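Heads up, this is only part of the complex; the chains shown haven't been moved.
Should a chain be cited, it is by its letter among A and B, assigned in written order, with residues numbered from 1 in that chain.
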Amino acid sequence: MGKGKISEKDKDLEKDQLLERADEREMQVHTDLALEARESCGEGQEGISGVKIEESVHAASGVKVTWVEVLDTQGEEAIGKPRGSYITLEAEQMAVHDEDGHREIAKALAEYVRKLLSGLGSPGSVLVVGLGNQEVTSDSLGPQVLNHLRITRHLDLEGEGQKVQISGIVPGVMAQTGMETAEILRGIVAETKPDALLVIDALAARSVSRLGTTIQLSNTGISPGSGVGNHRHSLTEESLGIPVIAIGVPTVVAAAAIVYDTVDALAELLEAAGSGNAAEAVDGMSLPERYQMVRELIEPRLGPMYVTPGNIDERVKLLSDIISEGLNMVFA
Amino acid sequence: MGKGKISEKDKDLEKDQLLERADEREMQVHTDLALEARESCGEGQEGISGVKIEESVHAASGVKVTWVEVLDTQGEEAIGKPRGSYITLEAEQMAVHDEDGHREIAKALAEYVRKLLSGLGSPGSVLVVGLGNQEVTSDSLGPQVLNHLRITRHLDLEGEGQKVQISGIVPGVMAQTGMETAEILRGIVAETKPDALLVIDALAARSVSRLGTTIQLSNTGISPGSGVGNHRHSLTEESLGIPVIAIGVPTVVAAAAIVYDTVDALAELLEAAGSGNAAEAVDGMSLPERYQMVRELIEPRLGPMYVTPGNIDERVKLLSDIISEGLNMVFA
């Protein structure tokens, strides 16, 4: 490549490389998705030790399914998530109106929820929890799913076959209740004794492209610091005494992630340009130090800020319809 | 009075008598208001045995205050409500826009809530419960109050003086949760250990004139079968282990009450007209039997039906603003 104007083709190549590397680095900001965690931990040819990954396409719905199984401590460390199963369903059409398509996605979801439930010995009673703040659109997915869920625990189910008893609760967030969600749920679980918990939550992703197009299932519960509302205590079998299945949908990206992406992309580009100087101390500060400084400058103002699409109301409505339809299939 | 057309004056006299007697009979349909229960139990000159009643007018707000104290078993039987204090605040202007007037009513409310709380030894932490179904306007008073209540339990209150720690919950109704409200609250109380419960609920009155113009406070909790949503289990100190203060506002009248009022008014009128025939058996059925038959005919269709004003949304908004403002005064 000569000096002067670079060719468009070269520019495109460089763009692709930048994007790839940006993907690799995404993990520097928290993500609730095991999928993104895996992508960023530098998987080699032989895979990540302690993590088993299977990818497939669900035929009827066209949903891309990634099953991440974290097997042991090594896997936990590599991926930053506790041992267990993480199933991610991805499909662009989750974000657009398509009633028939969504019914097929709901069926795919139902299939995987059934798998996780049968792994728990097919519980006879499930408490479904709609986490999040129904007053904040991006955090209202859980409450919206509960709105459309068929609740059956209080009905006389005798003679109606092998149905699962479903109860449901929307516990609210700490600013509304003054209580930890974990406290509220521990109390209700102790009193009503369901066999399992199924929590629905809005998640923070690392990449804006996942917002409203991804559903993650797991059998590991909810860890502290996850979710849009940043739960401080965990909701897990360890803390609640019964197994916890979680269904999450990324609806926001932390605003700080944009800063990281931008700094990383620029750093990449400048290093590529004058690689020799990259780590070189200029005027008393190395480039990495300078990147770090920019982050420190801009990030604090963005700490409690979230990035969300303008049409978040439609995306949350579509996704919550898919999930409630899928769950009603499982429990009907 | 000669035969033929009766004079207008006589007609008015008769109307007044009818209305009085209708008031006396109101208790045949359930009411959540101790005030209405008292009115209908035939209080004589010397009062009701086992019940102490004090009426006063709150000077600044003009609110009419009736303090009904049920003292013993005799009082409980007479009035159909458990032993304890029932304070009713009445004011027509609760139902109209009047920000300054409502602030005075909120202060009156705060004063009586403080009295009931000091009777409990001034609890240091209170769990406030917004009972009812926020999807049904007439039943959404409790949830709406919680929306505007200052929640403080999760804040670090050190150094901020003698404040009461407030937590809050909107437990939903059984059709939404599959659980008894009592189960949910028992669990949360066991886990978070507040000193007292304060429940806000929409009530069923006997008379449409009370809708949106009355607030009832009591220190006896909520009894089975009360409230718009008809709680099946009680929320009382006995069932929950901590004292329960209830704030209720009548927002509906059972539709069956209209049938009773109408039958009673007609019966009254016909008996007055031909007193001799009143209890007389005609064609094999006495008049009382016939009244009963009409009730039996019409009431079942109305069983789960409620009467509510067309502008119920405004009334519930105004009342919930008064109550949350009053409670914020108490706990600030």
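One rule holds for everything that comes next: a contact is a pair of C-beta atoms (placed from the backbone, for glycine too) under 8 Å apart; a residue touches a chain by one contact, two chains touch by 3 or more.
In this text the structure is predicted, and so the values were computed from the model without any measurement.
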Overall copies of the shared sequence [whole complex; 2 in view]: 4
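Rule of thumb we're sticking to: only the chains that are shown with their structure count from here on.
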Between subunit A and subunit B, centroid-to-centroid distance (C-alpha), Å: 46
Parts of subunit B lying in touch with subunit A, wherever the complex brings them together: 146, 151-155, 165-172, 174-179, 183-184, 186-192
